[in-house]
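Below is one structure, written out as C-alpha cells; comments come after it.
One protein chain is absent from this view; the other protein chains keep their places.
And now, subunit A:
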Amino acid sequence: MSQVATSRGRVGFIAGFLVLPLALYLTFVIWPYIQTFGYSFTNWSGQSPTFGFIGLDNYTALMKDEVFLGALWHNLLLLVFVPTLTILLALFFAFMVNAGGRSGAGGVRGVRGSAFYKIVYFFPQVLSLAILAVLFGAVYRSDEGGLLNGFLIGLGLVDPAHPVEWLNEPNLVLWCLLLVVVWHGVGFYLVLFSAAMQSVPKDIYEAALLDGAGRAQTFVKVTLPLLWDSVQTSAVYLGIAAMDMFVLVSTMTSGSFGGGPDHHSEVMATVLMRNFLYFGKSGYACAMGVVMLVLTMILSVVTLRATRRERIEF
C-alpha cells in the first residue's frame, strides 16, 4: 500500500512542478510543430492567411527536387565528417592536455603549458557564428587580399592572376565550410572531454602506467571507454549542428540564402529558407521542415542506440 501511495504522491509532486514548463513547451514548441505539419499539406505562400489544401503534393515534389536532394546529400556528408573530425581532434587534444605529458614524479599530467592551451583552444567558441562568417570570409577571400591566397601567393604556390576562389569552387566550398565548423567546435569539446577526463580517478591511469601502458594504449584502453558517455552526447550534438549549418552557408556562400556556387554548398536549411521567404512557397518549405525533423529524430535515435555500451562505474 505504502509503495503505491508514495509513488502517487511523487507523481503529483513532479507534475506540479512540470505544469508551467509543459504549458510553455506545448504552446511554443509542440503547437508550431503541429502547425508545420498542417502547412506542409497546403500551398501557403507565407504572406497571407489564405491557402488551399493540396495533399501530399509538396512531398512528392520534394522527392523530385534535385536541389533539395543535393542539399540532403551535403547534410549527410557533413553529418559524417563534422562529428568525426571534431571529436577525434578534441579527444586527441584533451588527452594531450590532461594525460599526455611525460610521467614525472607526480604521476599523470598534461603536456607542458596545458593550462594555456586549454584557454587558447576555447577562444573560437566564444565567437558567434556571424563573426566567424566575417572572419573566414577574410580568410577565404578570392583575391590576393584573402589570408589564404595572400599566403599562398607569397609562397609562390598560387599565381596572383588566378587566385583560388575558395568559396566559389564547387569541389572546395563544402570542405572550406567544414573546416570552419571543426575549428569552431574543437575547443568546446576539448573542454568538455577535459572535464570528463579529470573526473577519471588518477589511480586508474597510474595502474595503467605501472602495467607499462604507453600513451596510445592508455588512451584507447582507459580514457576512451571512460569517456564514452560524453562522446556519445557530443556526437548527437555535432550531428545536429551538421544538419543545420544555416548561418555559415547562408552568409558565406553565393546565392540568395547562400548555397552557391550552383547549389554546391546547399544544405536543407538554406533551400528551406529560400523557398519559404524568397520564392513564396512556404507550404513547400514546411514540408522540408518536416523532413528535416524526421531525419534529425532518426539520427538521434540511431546514434544513441548504436553507441549504447556497458557503463563502467567509478
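Keep in mind that, in the parts below, contacts are C-beta pairs under 8 Å (C-beta built on N, C-alpha and C of every residue); 3 or more make two chains touch, one makes a residue touch a chain; residues count from 1.
Basically, contacts and distances are computed from a predicted model.
A.B. asks: Just go with whichever of "Chemotaxis protein CheY", "Bacterial extracellular solute-binding protein", "Thiol-disulfide isomerase or thioredoxin" or "FkbM family methyltransferase" UniProt uses as the name of the absent chain.
C.D. replies: "Bacterial extracellular solute-binding protein"
A.B. asks: Looking at A:G9, A:G113, A:P170 or A:P201, which residue reaches the missing chain?
C.D. replies: Considering all chains, including the one not shown, the answer is A:P170.
A.B. asks: Please identify which residue in A:G70, A:G110 or A:G289 touches the non-displayed chain.
C.D. replies: If we include the chain that is not displayed, A:G289 is the one touching it.
A.B. asks: Under the stated touch rule, tell me which residues of subunit A contact the chain that is not displayed.
C.D. replies: Answer for subunit A: residues 28-29, 31-33, 35-36, 39, 44-50, 137, 140-146, 149, 160-163, 165-168, 170, 229, 233, 236-237, 240-241, 243-244, 246, 254-256, 260-263, 269, 272-274, 276-280, 282, 285-286, 289-290, 292-293, 296-297, 299-300, 304 touch the chain left out.
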